[in-house]
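Data block below; observations after.
Only one protein chain is missing; all other protein chains are in place.
Presenting chain A:
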Amino acid sequence: MECTLDAQSLISISLRKIHSSRTQRGGIKLHKNLLVSYVLRNARQLYLSERYAELYRRQQHYPDGAPLLAMPVCPPPAAAAPPELAALPLPADTQDREARSCGAARGGAELLEVPVCAAPPELQRAPCRDSSPGFYRAPGSAGPGGGGGGAAPGLLYAAGCDFGSGGAPHCSSRTTVLDLDTHVVTTVENGYLHQDCCSQCPCCCQPAPGLASPPPAPGTKRKYYPGQEEEEEGVEEGEPGGGGVAGGPPFAPCTKRARFEEYSAEHPQDSSNISNLISIFGSGFTGLVSRQQADSEQPLNGQLCSKQALASLGAWTRAIVAF
């Protein structure tokens, strides 16, 4: 199919559409936003797989572990569908996911930490190559089916995970997050992210001591649903979930969900929150998309986390984390 847009442009365009739907007359159109989220998912899958492929190529090129630039440790993504989506009837998906996600990690876990903004420009501007149709066609290769057909596309994030080359992998992760609505920068520290990246990387499944950390301290911020890692992990790596992502009180994914459902029951008009989140920041992946209410003026503090839980109704509006 002739495509004059690369994956990143498509992502930008899609986010813009979701954003502008906030202000359209008649309220947010659930159907249209759902369809846009599918495009977002498809484009993101391609984008991530391309970056991943690039990373792998570079790795081959520099086997001694010179610091490489790589982005996502494991494409959470499409594969990162909430557990509920596991039930979706797309048998090809599981294959796709296994083939793709964490593939490079498994391959050798030589991934090194990289700030994404330093990613080679050519990755960011990767044109929609011929490989992209192939990307979609070949089952077992990085296929879009990996999304589990879910509407949980658009969960874009990249956790930085630092693996010492050749040595015992360790994860120290620090993610800087810019809230586009309030323009406040927060740094998410180890306790939180460590588990997340561990859950995806078999190479690093030792929970760091003190991992059962207290609830996100003020200044930290929850960005996505750790429950997804639980699910992904369960399906692909068969590991019990290094570090117990699921259900740990500090992370409160369950709590979050419970709140979500509660809130959802009281506020049937979920779709109105969908577009509250997204702004575009620079090029597609270098901004945080905050899931706040459109009218929220909450100061960015620890409270925000719980409020965000309450506010996180929109099905598929997502956080895009900036390094």
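What we mean here is this: contacts are C-beta pairs under 8 Å (C-beta built on N, C-alpha and C of every residue); 3 or more make two chains touch, one makes a residue touch a chain; residues count from 1.
Please note the rule applied: contacts and distances are computed from a predicted model.
Hidden from the displayed complex is a chain whose UniProt protein name, among "Translation initiation factor eIF2B subunit gamma", "Serine/threonine-protein phosphatase 2A 55 kDa regulatory subunit B", "cAMP-regulated phosphoprotein 19" or "Vacuolar protein sorting-associated protein 16 homolog", is "Serine/threonine-protein phosphatase 2A 55 kDa regulatory subunit B".
In the full complex, chain A touches the omitted chain through residues 1-5, 10, 13, 17, 25-27, 29-32, 34-35, 38-39, 42-43, 46, 82, 84-85, 88, 133, 136-137, 139, 144, 149-152, 225, 257, 260-261, 264, 268-272, 295, 313-316.
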